[in-house]
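Showing just some of the chains, left in place.
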Amino acid sequence: MLTSALIDRTVAAALEEDAPWGDLTSTTLLPETAHATAQLRAREAGIFSGGGVFKAAFALTDPRVGVTLSRADGDSFEAGDVLATVIGPARAVLTAERVGLNFAQRMSGISSLTARYVSAVAGTHARIVDTRKTTPGLRAFERHAVRAGGGFNHRFSLSDAVMAKDNHLAVLSAAGGDLAMGLRERLATLGHTTHVEIEVDRRDQIETALSAGAHTVMLDNFDLDDLRAAVRQIDGRATIEASGGVTLDTVRSIAETGVDVISVGALTHSARAIDLGLDVVIEV
Amino acid sequence: MLTSALIDRTVAAALEEDAPWGDLTSTTLLPETAHATAQLRAREAGIFSGGGVFKAAFALTDPRVGVTLSRADGDSFEAGDVLATVIGPARAVLTAERVGLNFAQRMSGISSLTARYVSAVAGTHARIVDTRKTTPGLRAFERHAVRAGGGFNHRFSLSDAVMAKDNHLAVLSAAGGDLAMGLRERLATLGHTTHVEIEVDRRDQIETALSAGAHTVMLDNFDLDDLRAAVRQIDGRATIEASGGVTLDTVRSIAETGVDVISVGALTHSARAIDLGLDVVIEV
Amino acid sequence: MLTSALIDRTVAAALEEDAPWGDLTSTTLLPETAHATAQLRAREAGIFSGGGVFKAAFALTDPRVGVTLSRADGDSFEAGDVLATVIGPARAVLTAERVGLNFAQRMSGISSLTARYVSAVAGTHARIVDTRKTTPGLRAFERHAVRAGGGFNHRFSLSDAVMAKDNHLAVLSAAGGDLAMGLRERLATLGHTTHVEIEVDRRDQIETALSAGAHTVMLDNFDLDDLRAAVRQIDGRATIEASGGVTLDTVRSIAETGVDVISVGALTHSARAIDLGLDVVIEV
Amino acid sequence: MLTSALIDRTVAAALEEDAPWGDLTSTTLLPETAHATAQLRAREAGIFSGGGVFKAAFALTDPRVGVTLSRADGDSFEAGDVLATVIGPARAVLTAERVGLNFAQRMSGISSLTARYVSAVAGTHARIVDTRKTTPGLRAFERHAVRAGGGFNHRFSLSDAVMAKDNHLAVLSAAGGDLAMGLRERLATLGHTTHVEIEVDRRDQIETALSAGAHTVMLDNFDLDDLRAAVRQIDGRATIEASGGVTLDTVRSIAETGVDVISVGALTHSARAIDLGLDVVIEV
């Protein structure tokens, strides 16, 4: 989740990056007493997210700036809609503008793309989930945006769940002995709250994963027939995740095979920014 | 530029984000003594960047991991090409994999998109430049990627050059008096090394900008006829930047009007990640 | 887990705390060229942990100091045993001594206490696990020490697993409607890798917890009869944790009821330090 | 002393450690509008400390939480006493609970143990003082707790007073020449505000320490007869500290020998936590 400590720390760093020793232009050209009212306006339709982060950009620049959101995270909007109103000292409003927009545009871009995937699988059993293919430093922000778009989150990091991939399994096989037993023994050293997910590339690996104690079996790059067969085979003994090459064109077919979870890297690594602008009215 | 201090600090934070208390899976499943060789391989064509950052992800995880780059930043590659080879303890290789890829995929995505814009204006006088519409926390990385793609950088931040936009000018006009003179007086308080860029929305504002002392005049959302007329009018008295709604479809026409600089927000706010993968061979 | 980044950061802060502007005594009294050999020696029996942390205290003070461990984390030792040998510049050895000892004594204290609990339940099915009652700033270190003593770890933090306690459940009940259904609905918003544990104070709450989807049911302050009855009732449908008032005197009886997990706050909040000393031989 | 800057920094780090990306349980299960009133209640008797730290845990989580202390640091309490009342948003109260308790339980544990030592020497001239055997990162907190328990503080760190131990003296002896003169010469390079304490293992070293200029002579592991003889010998020429193997059983006899200061490592390295709980009433 997005704690206020995390928002403040990240936004403060972004403001520092964008104006390490102040905003030369505003300070030079604007009277200290000028006030501004500005509207965050959508230039295309989408799903909003990043409202709290947008607010923080202004509040951390100058606590006298007030931001009123007219959309909550997760709300949809049309081109032309006003999403927020910003009122305060003109220098601060203009200084914080770009950082506020950079966060809101990116986060809304992710929410909007997620919503398209979620909509594509509507009526099926499947969830759309994110991956660890997030922007360095912004994982919590991007996961929040995925949830605002109707998606769900996968594990946060390497530290909070196990995901045994082909590479990990290759080692254990090479070490000799029964793979499922080797896996089971090693996984037994984990805490009882640690979720275990095991990736399989072929259907004949599924029983090994199950007998090793997988809570989730991840079917990597399975075609639709194999997905359907795997769903029947697993039959409720574990959560089933489909992964690999998922696009807006293929996601519904995948969902209709009956899998529980579909992970989509593109949600965070290839969402384009939603076009938002800040229309400013300055009063001297 | 991308200093090694900045790379180390940012990559260390990304590693911490991705494994705050270690990689549960590798530590649980891989013997401490297992070694791995891995290849960073392109799954589509593009322009590489982020080589130094990719190296740092592994070196900071475990200094015993060695990374040899077979492409320099700015080099092109085809699908299937090996871009780098990673050799070292298997746990560290797998722990650092995702962070290394996250940087390299994003940076190469920006370089590749930039190169398409640069290629589109080949033979003209115009430069492709980035904007401040960068990912919070990663501006220096994304500017580096723009340069690797053949683009140029705009000002780094609000602190190192003046860019007077419509909002700033509206205030000065409202304050009464001659705008050009007001601008000139205020701009005279800046240091002699500070570059001054003034945005104009219409051709009749150009002389005001020039007489105020603009080193660069930014023509915002001008159509092609107006751009051509503005180039003739300015006639070498300032650098000319075209901005607003630039796409791969329109950029060449804009360049052919004779402007010096074309700024493109999409380079950094909407580049999709290039598909790169790490193929790992583990030896127990 | 205890990453080297975490060890280095925490130990560096401890060294800074103990000598913010240097060690007045060693710098004043010891020649810069004096060397020392020192032995970390146990003054009572126990289970060792903190070897890597102990090494870091010296290495971060002066990289010329070498530390050789003669016990791995988790090894037992007797009074008088040498656990490590430290060789290097005398000033650095004496400057780092106290910080190195402070970590090793506390961590070994936790390992030693954990081992007594683990030993007490030997032969039963039950695991001894820690809690979040750890020393602020040292959770990863103390969890490592628990594992070195043969215990297991509970969730790391509030961010990586759900643990619904009586207070949480009281709210949902107050909100009206069926508690199990309310719980199930809300828990369904969690990611598929999130473990859900639900605390119950009475046996009649167990079915609610199970039907809400608990992966683990935590039986708080149950007497032995109720524990036995609960184990029979749950019958493999969830992991069973016993908690509350566990002591070395009671832990075996609790384990013999058939519970899976016994959580013991005292492992980290009330372990006393194991007595270790550094015997130094200085050569001028 | 415990500055508010130090409290805020340390508590914020502890909150971050315990909920790096938020409290999954409270956010998932509790309505954002639910309020809670909670009481910090003692489950055994002791001496309170950590009130300001306890408050900070809640205030830093959500500034809307109010904490009213009913015991000041240093006050005694009985089992069942209410020590503080916490009122605010239920999510924040439950999120901060464990961190607040972890500090208050440990600090009160130290105060309570210190008070037992102080009480044991009541009526004698001797002070009970702490050592540098504190928990890494929490020295200022533990020293505060020692004072709240009626004890006194030794030097804070290696940087603010000199303490020449046997190892230091061994070097100077090995370097040849008169030890007292060598010591005196080297100690003369210190600033005039630096306190000098010299450790002696045998009575025949006392005159050397005094002639070298010791402000305090530390008698390490002296038996009672030797302590009495040393007190007579030093006769007011320096402060006298007794150290080594001090327990609740032996401390009064040691105090009765007439020493000024008795240092007790156990105050901070082996105090067990006092059992405190937070009883929460949540209102939806």
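Letters A, B, C and D mark the chains in the order given here, with residues in each chain numbered from 1 onward.
Note that a contact is a pair of C-beta atoms (placed from the backbone, for glycine too) under 8 Å apart; a residue touches a chain by one contact, two chains touch by 3 or more.
Note that the coordinates shown come from a computational prediction; the quantities given were computed from them, not determined experimentally.
Of the identical chains in this model, 4 are shown in place, and the full complex in the file is built from 6 copies.
Here is the rule we use: only the chains that are shown with their structure count from here on.
Annotation, chain B versus chain C: rotation angle of 120 degrees from the Cα superposition, expressed as a multiple of 5.
Rounded to whole angstrom, the centroid-to-centroid distance between chain A and chain D, based on C-alpha atoms, equals 45 Å. Mean C-alpha position of chain B lies 52 Å from that of chain D.
For chain A, the set of residues that touch two or more other chains comprises 1, 156, 159-161, 189, 194. Contact topology of the protein chains: irregular, matching none of line, ring, star or complete. Touching pairs of chains, sorted by label, consist of A-B, A-C, A-D, B-C, C-D.
Here chain B touches chain C in the complex through residues 12, 15-16, 19, 21-24, 27, going by the rule given at the top.
Residue ranges of chain A in contact with chain B, taken from their complex: 10-11, 13-14, 17-26, 28-31, 34, 36, 90, 94-95, 98-99, 101-103, 105-106, 109, 132-139, 157-165, 167-168, 170-172, 174-175, 183, 186-187, 189-190, 194, 266, 269-270, 272-273, 280, 282-284. Residues 1-3, 5-6, 140, 156 of chain A touch chain D in their complex.
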